[in-house]
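I have a structure I would like to understand better, so I am pasting it below and will then ask my questions one at a time.
With one protein chain held back, the other chains of the complex are shown just where they sit.
Now for chain A:
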């Protein structure tokens, strides 16, 4: 009996840590989301309003704008990142000496702080002295005069490109390890049977990578939904509100407008969207041994 209790006592420090950093803030923010709390008015939580803050979101045009922006941003970022990272993985998954060096170099963009990446890209995209702007202008002269962060479409393209740039190395490494784990015999058999490279890719490689694609896409959706630093440092949601994703809208509502109840409710809506997506995706796509 003593032994049984002892293991639970050992769990206490971890539980204290999780409770203080995760469970308590979660419960507290849910409680706040059920109240009308304007921090400009009072330091204490205001009156209980039930689910009013949740209902309010659905009649808020800014909320719907941020949902649309989030959808465009997430779908584009996830699809482009996955496609490019599979392509990079196919190029770098061979067991050659110089490729192992390239694989190590590949991780560098991922090792940089997202805020630093955002600021650096803001400079590089500057129409007057930006390096990237000059390079693009040199190779594709018609694009030389584009102010990348100056129109809704180009700002979104720039934002998606930067987030893809951040996550591409990590995702590529996931696919590289997946590809290197596929038995060579399968490819040799396909070669013997006369399969073309195209057929090998779509009939063998991608189906065999299915479990990794599944995990990578779930992770990528979650990473993209919570992307914050690149938006703050690169576009601040602009021009207008064309790159104002839900995450940034929540931050503005809470920490710029001090509407804490509504901001907490929006936070929960984002969490529900993320969890909902993961559950639906897993149910639809994860069948049987995909996870094994």
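For this structure, a couple of remarks:
The criterion applied here is as follows: a residue touches a chain if its C-beta (ideal position, glycine included) is under 8 Å from a C-beta of that chain, and two chains touch if they have at least 3 such contacts; residues count from 1.
Here is the rule we go by: contacts and distances are computed from a predicted model.
The protein name that UniProt records for the chain not on display, among "Metal-dependent phosphohydrolase", "Cbb3-type cytochrome c oxidase subunit", "YCII-related domain-containing protein" or "Carbohydrate ABC transporter substrate-binding protein (CUT1 family)", is "Carbohydrate ABC transporter substrate-binding protein (CUT1 family)".
For the chain missing from the display, the contacting residue among A:150, A:181 or A:207 is A:150, taking the whole complex into account. Only one of the listed residues, A:161, A:217, A:236 or A:274, touches the absent chain: A:236.
Think of the hidden chain as still there; on chain A it touches residues 5, 8, 11-12, 15-16, 19-20, 23-24, 27, 38-43, 61, 126-128, 145, 147, 149-152, 232, 236-241, 252, 255-259.
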